[in-house]
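Got a structure here, written out as structure tokens. Questions coming.
A single protein chain has been omitted; all remaining protein chains appear in their positions.
Let's turn to chain A:
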Amino acid sequence: MASGDILVDVRGVAKHYGEGETRVDALRSVDLRVHVGEVIALLGPSGSGKTTLLNVIGCILAPTAGRVELDGDAVFDGKWLRSDLRRLRLDKIGFIFQAHNLLPFLTAEENVSVVLDLAGWPAERGRERARELLDYLEVGHRAKVKPALLSGGEAQRVAIARALANRPRIILADEPTAALDSGRAQLVMDLLRKLASDQKACIIAVTHDEKIFDRFDRLIHLRDGRLVDS
């Protein structure tokens, strides 16, 4: 693939916590490239560094060493302020959580349009985009319902709609199917694959769900902070 197709470029990234005897190396010289349209899974036992890597790619955690490029922008190079990283997250990264993490005081439609509101979209356009996404994910009929009244599958689809609202090119998912039954998990993964292709985005998901492994282009294994194979 051409280098212009690379959305996530992680080179020699290390992250450690503490110093001396208490030092913990969460990531050790990790290299990872993810291309447009790719759907990859981060696998590994607990404490292997999956979540740390997701946090570094998500601009939540600064690496101790190494270089991270997201959609051509080199982040954590000392020039980025916290507010710049926040803006980058808003514009380029979409998050899908294990527990859908919808805001309980907003309706499904508002949970999606809140991202666009924060991004500065006009309110009406934001609502239109939210309805469009909810219809696309087949939960449009639940647009005015609050999360407490949505089923697990509906809530997860609303969360996916929220993650896609601002047309991000990088979608990070933390156990996106953990709260779903097998059938629904397959549907959600098919949906994510289609979205990655349609929106020319990439998807990086942390998962333990073996039933959906076949839905990923690559399985990245982490152990003790290192990439084992890919």
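Please note the rule applied: a contact is a pair of C-beta atoms (placed from the backbone, for glycine too) under 8 Å apart; a residue touches a chain by one contact, two chains touch by 3 or more; residues count from 1.
Here is the rule we use: contacts and distances are computed from a predicted model.
The listed options are "ABC transmembrane type-1 domain-containing protein", "ABC transporter permease", "Dihydroxyacetone kinase subunit DhaL" or "Glutaconyl-CoA decarboxylase subunit beta", and the UniProt record of the chain not shown names that protein "ABC transporter permease".
Residue A:99 is the one among A:65, A:99, A:149 or A:228 that touches the chain missing from this view. In the complete complex, the hidden chain is touched by one of A:14, A:60, A:145 or A:187, namely A:60. The set of chain A residues touching the chain not shown comprises 51, 54-55, 58, 60-61, 83, 86-87, 89-91, 95, 97-99, 101, 103-106, 110, 113-115, 117-119, 123, 146, 162, 174-175.
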